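Below: one structure, written as structure tokens.
The complex is shown incomplete by one protein chain, all other protein chains being positioned as in the whole.
Now for subunit A:
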Amino acid sequence: MSSDQLQRLKPGQSPHEPEKATLEGKNKFLGFWFFLGGETVLFASLFGTYLALNGPESNTSGPGPAELFGLELVFIMTVILLTSSLTSVYAIYHMKNLDFGKMQLWLGITVALGLTFLGLEIYEFYEYVMHEDHTFTSDAFGSAFYALVGFHGGHVLFGLLWIVTLMVRNSKRGLNLYNAPKFYIASLYWHFIDVVWVFIFTVVYLMGKLGG
């Protein structure tokens, strides 16, 4: 294999699933699914911690979840991130058709949406810290909130850096059997981040508003 893997793939050629056409690709594909299994436990532990520390007894200073959260902003963030998941599906659809240009375009839109999400999250945190006295060190509720949502935000940042790196690195040479698995697992990672956010939206924000 090896250097054949670097041959540029063009639309209309085979294989249809370039990400799984080589043994290395198959290994990456499977290994990354396993890794996401481990990540699930990581976020589950953070969710467990948050659920143990979001009650009034852990909220010794500053406002509680019901007063603190504004659903408007979080709703917009959710829509943006879910849309970015959809655009990354389009990117992978074009990857499977070996259409590199369109893949790059949709990945670019994904990155733009991801950046918007991250910007809004930073704005949200800024408001909490500067105007609501809700900080990482103010009480256990604050620690648990920023640990969970911040870990997710860190994942978003890492995902953005990763996708941009891949896009820039391969912009000249196009799609080949060597980099197709890399694009594919980056998109898996992006979907995973999205799924986690759905749970954060539900458990942290919606239930926070309800539970008071």
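The working rule: contacts are C-beta pairs under 8 Å (C-beta built on N, C-alpha and C of every residue); 3 or more make two chains touch, one makes a residue touch a chain; residues count from 1.
Keep in mind that, in the parts below, contacts and distances are computed from a predicted model.
Trainee: Which listed name, "ABC transporter permease", "Cytochrome c oxidase subunit 1", "Spore germination protein KA" or "Acyl carrier protein", is the one UniProt assigns to the chain that has been left out?
Mentor: The UniProt record for the chain left out of view names it "Cytochrome c oxidase subunit 1".
Trainee: So one chain is hidden, and I want to know which residue out of A:L73, A:L86, A:A112 or A:A140 touches that hidden chain in the complete assembly.
Mentor: In the full complex, the listed residue that touches the missing chain is A:A140.
Trainee: Go through subunit A and note every residue touching the omitted chain.
Mentor: The list for subunit A reads 1-3, 5-6, 23, 26-27, 30-31, 34-35, 37-39, 41-42, 45-46, 48-49, 52-53, 57-60, 136-137, 139-144, 147, 162, 165-166, 169, 178, 182.
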